[in-house]
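Okay, structure first, notes after.
All protein chains of the complex are present and in place, except for one that has been dropped.
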Amino acid sequence: MDLTFSTSELAFRDEFRAWLEANPAGQSPEGEDAAYAFRTQWQRRLYEGGWAAVHWPRQFGGRDATLVEAAIFYEELARVRAPIPANVLGILLGGPTLMLWGTEEQKDRYLIPILSAEEIWCQGFSEPDAGSDLAALKTKAVKDGDDWIVTGQKVWTSGAQYSKWCMLVARTDQDAAKHKGLTYFLLDMEQEEVQVRPLRQITGESEFNELFIEGARIPDENVIGGVGNGWKVALTTLMNERAGLAFGLQVALKIGLDKLTEQASARGLMDDPAVADKLGELHLKCEILRLTAYRGLSTTMKYGQPGPEGSLTKWMWSETNQQLAQAAVDILGPEALLSDSPWAYGLLRSRGNTIEGGTTEVLKNIVAERVLGLPRMR
Amino acid sequence: MDLTFSTSELAFRDEFRAWLEANPAGQSPEGEDAAYAFRTQWQRRLYEGGWAAVHWPRQFGGRDATLVEAAIFYEELARVRAPIPANVLGILLGGPTLMLWGTEEQKDRYLIPILSAEEIWCQGFSEPDAGSDLAALKTKAVKDGDDWIVTGQKVWTSGAQYSKWCMLVARTDQDAAKHKGLTYFLLDMEQEEVQVRPLRQITGESEFNELFIEGARIPDENVIGGVGNGWKVALTTLMNERAGLAFGLQVALKIGLDKLTEQASARGLMDDPAVADKLGELHLKCEILRLTAYRGLSTTMKYGQPGPEGSLTKWMWSETNQQLAQAAVDILGPEALLSDSPWAYGLLRSRGNTIEGGTTEVLKNIVAERVLGLPRMR
Amino acid sequence: MNFDFTDDQHEIKRTARDLLTNRSPFERVREAAESGAYDEAAWKELTELGWAGIAISEANGGQGLGTVELVILLEELGYACAASPFLSNSMAGLMIEHAGSDEQQAKWLPGIADGTATATVAIADQGVARLVPDAEAAAVIVFVQDGAATLVERGDAEVEALETIDPTRRFARVSASGGDPLTGDVEGGIARCEAALAAEMVGIAQRAMEMSVQYAKDRQQFGTPIGAYQAVSHRCTQMLLETEGARSATYFAAWAADSNPVQLPLGAAMAKAAASDAARNVTASAIQVHGGVGFTWEADLHWLYKRAQLDAALLTSSRIQRRRIAHASAAAVTPTA
Partner (left out) sequence: MNFDFTDDQHEIKRTARDLLTNRSPFERVREAAESGAYDEAAWKELTELGWAGIAISEANGGQGLGTVELVILLEELGYACAASPFLSNSMAGLMIEHAGSDEQQAKWLPGIADGTATATVAIADQGVARLVPDAEAAAVIVFVQDGAATLVERGDAEVEALETIDPTRRFARVSASGGDPLTGDVEGGIARCEAALAAEMVGIAQRAMEMSVQYAKDRQQFGTPIGAYQAVSHRCTQMLLETEGARSATYFAAWAADSNPVQLPLGAAMAKAAASDAARNVTASAIQVHGGVGFTWEADLHWLYKRAQLDAALLTSSRIQRRRIAHASAAAVTPTA
């Protein structure tokens, strides 16, 4: 057991720190489009420095980073408050899915533009009536010569308005059993038959979109992993390691908590034991989250699959992040509810944390079944 | 809206208070048997004073008390820390069930001995494999001439060792659908074919028992409500107003909380805002419980059935009672964990509160279905 | 003991529900929020119906009913999440009615009662009230500080508009000094305000719960309505528990205000604490039950969530309320030295 970074991990961190110091991300501009353009620029700089996808194999432009190094990478990004690369879905989900299921031609064609942010990717899995239930997808693709004609509706596609490619799961066999008739496609977003409508969130922003697809065309060569194999390919995408990203979120949480602690201190509120108790509780949760996340990485690295602890960190993070935002309102009072306060934004945005990327309820079902071996939920 | 007692309610209360002052219950002796004998004696005195079952009709020995008066009755008992009458199940469940479903002969035969504590009643519904699921009962009764021969096992029968009669639900038709083959009997406990085995609880006491029934005999005249009608009769028993008793529990909770508050004050601990916050929270819950319970009574009295609030008080009470016991340990420290401390007893006993009389999970199912109209649980 | 409304009170509740269902559907709430202005026509209608003066004496232009009736209206306004100066104006009315002199009452209450000269309440520390609803448009501000209150005319106060996360209501920061002192029962006035505020939050929680229950019945997942899953149905029962608990405390406080003032201070503290927690928890829970849909602007749940957060921050905080409750309870059980 060694809970410090190894020499090579420290070397990795120091190299990235040095690069970050020489290449500061700068301040994001206001406005969604401008902010996104900024993130694209930022990813291009990471790419040029060889830092766009550290966990990818070197042959595809990565650095063969270990899970711990990938965690360090996102921690360091968060520590300097640099933005997440624009093409995060392509880097974390799309690339690894292609590496496992794609043909050589597909890898040659798509991987580098993902890294360079030349082509942004989005994810077209969720549908309005399917929710967490992939087997209930209704979007369908019908063969038409060498092409597929796709019709349907997708939802919660973040970044769709900026994307060139959409990882789309559609039903290609109406008669097959629910899981079996699915195929995984790459849909070209640049066609009139694909309409993107922003979904406004309770924060007022539109991170997510609805996708209306009316007879869009996909050439046969854009099938990933074979016709009828979409369920398995989609699982690869879903299972893909977001652990690294999680480390960034957790550092951001810690930065927020430290800031609240500092503000409470500055106002002399730490003398109120109720405030101290609350902040102590949050620091405890935050530290346990960090430790548990690293335990999960160690288990995965050693045994090839995560242990029970690995399934818990998203749940821990999302609830702690919500509690932090509410604690800030309780401790700092009305000013934390003003529209321009980052705490007010956090209060609203954090409500999505227990919904996005698998609701807490679905996570608990998965943990109950797969980790605890309890009977299938009813 | 009038949240004070009316003149007649006050008169009722004052009359009972005066009686209690003239007839103090005294101190319960140590030991389960002695304590039970003491409760029997106490009920006999209540009976002689005309106070054994205030909510029963006058014609059967009661006082025609309203729901509010019954609540007052139990509040006053709890306030002077008098014990619950020994035959509480006969008074609250057995009597009212007989009044609705019994023949004239049965009423004449059984009601007065219930009141006078001459014959104690217990409840034989639960079975080891049935738990909360009445339809899964396995105990069976087979017709043999004018008698029924009963075989099976019951569990959680409190006071079985002191009881003359058991309200027994058994299966009399193996072929009928699950709910339909049940019959409600009065089982004479004084026969060798009925064996009572105490179930030791985590407190070390044995309030509850297992009942092993091997060919016990019940004459046909002890069927209540007709053969095959047991489901309906049992529902009457289950639905019967325990509200009055609940008011006693709630006063006991309040007395405990006041005591903890007094002890915390005496040690200067109220100056610790975390202690004050915790006690404030408990006082708030305690008061909300009292108010909500009275709201429930008012709704029931006016509309003939309880409103949504009426289904919540057992849940509120059980969780608050558990929180009180844990708070006492946290506030008073190790001395609250000594075997002879009432707090230590409370800590253990209160764990049963969210299980006995319907687990919190079952209560929530019922509230979800019957109050909120949500679809049947799966 | 009769913990139920009178027939008249039930009638007020029904009328209010009907009216607000028509006049303040969520489309109107959204319009008001997005335009940054209240619906003047709706406000006029409410005042013409006498709502604004419901708890103000007839002599001063009101209807002469009680805090219970006011609480009934406020619960419904909360249920509708109505965008209106009703809450602030009523709270000011309660303060002046209960702590003002005859002259002060005669001067200000008629305008409050008919809505032509609205008022508000500001809770200040060192001359500054950090969060005051509807101060910009108020004719007079009841300025409370260190347990004392003065009436400060709008022109004599420094009012700086604030943009909060709840755009269905106008807020401001108010600085003032001096003013015309209220010499009566200021504490009792504030306690009545707390009961009124609690009522709005009970209505918010009720609405969020009802929307969640409805959604849980309608929305299918894995082939069955989500309300059939205990993760959802038990969450809904928790919403019911908190909402009904807060309601019990709020009705009690309102009744105490009208009929048993000795129980008001503790009752109001309990109502505010319970309703703040209930409104915040239930609205957050409602978003969760709705899943991704609950996180969208169009689902309208966020108006309730945001209103709950702002309401909870008004007047005394729950933390302070809990301590007040604890110390009052301790004083009640501790033998006096």
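By letter and in written order, the chains are A, B and C; residue numbering begins at 1 in each of them.
As a convention for this text, contacts are C-beta pairs under 8 Å (C-beta built on N, C-alpha and C of every residue); 3 or more make two chains touch, one makes a residue touch a chain.
The structure presented is a predicted model; accordingly, all values stated were derived computationally and were not measured.
Student: Using the touch definition given at the top, which of the shown chains does the missing chain touch?
Tutor: Per the contact definition above, the missing chain touches A, B, C.
Student: Pick out which of A:Ser6, A:Gln191 or A:Ser339 touches the chain that's been left out of the picture.
Tutor: A:Ser6
Student: Please pick, from A:Leu312, A:Leu337 or A:Ile355, the residue that touches the omitted chain in the full complex.
Tutor: Of all options in A:Leu312, A:Leu337 or A:Ile355, contact with the hidden chain holds for A:Leu312.
Student: For the chain left off this view, which of B:Met1, B:Met301 or B:Leu348 is in contact with it?
Tutor: Among B:Met1, B:Met301 or B:Leu348, only B:Leu348 touches the chain that is not shown.
Student: Which residue numbers on subunit B touch the omitted chain?
Tutor: Touching the missing chain: residues 126, 129, 131-133, 136, 155-156, 199-202, 204, 208, 274, 322, 326, 329-330, 333-335, 337-340, 344, 347-348, 351-352, 354-356, 359-361, 364-365, 377.
Student: Residues of subunit A in contact with the chain that isn't shown?
Tutor: Where subunit A meets the chain not shown: residues 1-6, 9, 68, 257-259, 261-262, 264-266, 270, 273, 275-281, 283-285, 287-288, 291-292, 294-295, 297-299, 302, 308-309, 312, 315-316, 361, 364-365, 367-369, 371-378.
Student: Can you list, in ascending order, the subunit C residues touching the missing chain?
Tutor: 229-231, 234
Heads up, the rule we're going with is that only the chains that are shown with their structure count from here on.
Student: Using the touch rule from the top, point out the two chains with the most contacting C-beta pairs.
Tutor: Answer by contact count: the chains B-C.
Student: Could you give the separation in Å between the centres of subunit A and subunit B, each centre being the mean of its C-alpha atoms?
Tutor: Taking the mean C-alpha position of each chain, the two centres sit 53 Å apart.
Student: If you average the CA atoms of subunit B and of subunit C, how far apart do the two points sit, in angstrom?
Tutor: Whole-Å distance between the two chain centres: 39.
Student: Would you mind listing the residues of subunit A that make contact with two or more other chains?
Tutor: 274
Student: Going by the contact rule already set, what residues in subunit C reach two or more other chains?
Tutor: 229, 232, 319
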